[in-house]
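Here it is, the structure, as structure tokens.
The other protein chains are all here in position, but one chain of the complex has been omitted.
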């Protein structure tokens, strides 16, 4: 039986670890904040007292933590994964972090005979619970094949997109498009409301044509109703826009819209709306346009 | 039998008039440039020698012309539609023009007992030929009902979105989202290529998640292959961005991304690329990023 | 003695007409709103009851009105200047309007043997009172020479910058730079305050180097103190940014910063701050950054 060390048992990592345990893997979980419930043990997994304990006997280690700094600590730190890894270990980082950090970790891992993959996900908490995440994987093709049995438990779409860091690069591109599309839909909605258009009908037509997108499908109704419960928080999208803009700058790629929407997300966070869903970009367009955040007619 | 005067028999209007004739309407077409072929007469329609002739006996008049100035001339001019309209005429303008002009035309029409609708379309030449256009209609609900038999011949989705001008407003919002989404996809593609990601795989993952949109579905492959045959020309999208930005400004709506992408489209046009498909925004991102417009590896 | 018809006796035009009368010109003033005081008559001028009366015997006519529409009415209207002008009249429009309108007016004037100049000013109310305006003049060199005796009474710097419309083009460029510079200084100030820098000292150093500009010299102190009394109102600068962005678009010139700052000014106006001085762009940067508009430490 394959033993999987799983580090980071939060909103995303928790249900992913449970799914792996339920699929028959021998899961040894760890989190600096001990998990609030025994879902993992009930699913047949175990809880370790340290990274070392989670890693020592593992064939595969998965990390699902907050940011680049956390990955550096948990992977490269003195008490980290690489310090306790068996040669041949397959280390899959599923956090959303900087492609540069992913490449650095992979280079360190290689020196120790550890095979590393970056495998960030999209699909949110519901995707983690349902095991229906989209997973974009960077690293060697052979290691990708080796990781598939694990990844296919937690994800519905698992695609190898290139060398080390490529998974993170695609995730960054994903976040660029998502943020920009939300902002475009927000601008369209405020514009339509200003002209007293029937926005429900309008969203229906827009969604049916070349302007159609997943934000119109899934988020426009909430935006029209001004419900901004997350979902995916502005704080996290702000972090991700930092990754996108830095990575684009490092590669000499000019992203005028990406850069502009990063400023708008930063403005929402600065104004104290970091805990709202990213669709709250609508609030900012309204504020800029001197319109109150109350639906006309309500 | 309902007689339809149809003014503007170009790339879009031509096949629309044919579809109406084939559906059994008595179509009297007119264009300042006499139509290049006899498709309309072969479909049972007739060609008039003037606007007056096309309008005089019509129950419904449709216009499909280039811009606000053309609509003003053909609708309000001395030899125009209103000058020759019977009271009770239903006048449907399907051109993409300024909402302000649509409202002005409707106000003039009302004085003469003519019922006006603005009913711009999306779906392009293929939608016009197949009769599968999306049509967003502004005007009185009663007139919308009266127009449905005509509109449902040329469109698959026909939605009443509000009062006079609302059709144009929704079309403007559509063009804002489309332009912005193309630019976002362009920035993402250049970013991914710079990091030597497998872009075909990446586009597949992106299209499957929250970043998914119609541009990724329909245009990304052409963008990756650098084929920019229209499709929908930059020149026309530039005209439309003028409508969006002016209408937003008039209504006091602030559209940071809409305004930024309008500048980028203006840049493409200024550089002589007005005849390319709007997906050529990719060329501009490459130019800005100092990357040649040749697919890596080709 | 040269007779000068002066149309538009507001905040700017009033003192300019007085200066001309005091300099010995025979000034016949007119305003649709009769002037609130008798400053002009006290200075030796007269008040006319109509444009016709102000124009009929004039050698030179000056207009100082609000916008392009006003100039069109007062110059080209049925009861306007050209309708009552003597051949050979020198018509100087000193309003800030669209270069296109200036060229249209000049073309109409030429047909009637009237010599037209566009001569917008900068320098504000104080410059109008002191006769120290900067004047940028478009039109024929010969007409410019003929206008100099008048213009040098109201302005300290009078420069011929090109053909008809060129004066307005330079004024538009002026407003582009002024708006952008205010925004840059605003961003710098909020940035410095966020880091608890001594902003008085910082402004002093910045003003002394390559970053030095007239906004730092004249407006930064008021910005630091959050006093936004006009000065030059956001409403007017919003009108001017409309002229700049339209003229740039018409000429195929891409102005990324000009376009962006136009959106920011539109946002201030939309939020009800149109009556504040244009230096209130600082308020918007603070709002976006989640910082209250109260000076730290006060």
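Read from first to last, the chains carry the letters A, B and C; within each, the first residue is number 1.
Convention: contacts are C-beta pairs under 8 Å (C-beta built on N, C-alpha and C of every residue); 3 or more make two chains touch, one makes a residue touch a chain.
Everything quoted here is computed from the prediction, not taken from an experiment.
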Which of C:11, C:107, C:225 or C:251 contacts the chain that the document leaves out: C:251
Which residue of C:68, C:213 or C:271 touches the chain not shown here: C:213
Option from C:9, C:81, C:161 or C:234 whose C-beta touches the chain left out: C:161
Selected from C:8, C:45, C:123 or C:274 as touching the chain missing from the view: C:123
Absent-chain contact - pick from A:52, A:148, A:224 or A:270: A:270
Chain B, residues in touch with the chain not shown (by the definition above): 256, 267, 270-272, 287-291
Positions on chain A contacted by the hidden chain, ascending: 242, 245, 249, 252-256, 259-260, 262-263, 266-267, 269-270
Residues of chain C in contact with the chain not shown: 99, 122-123, 134, 136, 157, 159-163, 165-166, 169-170, 172-174, 176-178, 180-181, 183-185, 187-188, 190-192, 194-198, 201-202, 204-206, 208-215, 218, 244, 247-248, 251-258, 260-261, 264, 285, 288-291
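Going forward, only the chains that are shown with their structure count from here on.
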Homomeric contact chain A-chain B: same or different residue positions, threshold half: same
Centroid distance [mean C-alpha coordinates] between chain C and chain A, Å: 52
Length of the line joining the C-alpha centres of chain B and chain C, rounded to whole Å: 39
For chain A paired with chain B, centre-to-centre distance based on mean C-alpha positions, whole Å: 37
Residue numbers of chain C (touch at least two other chains): 256, 267, 270
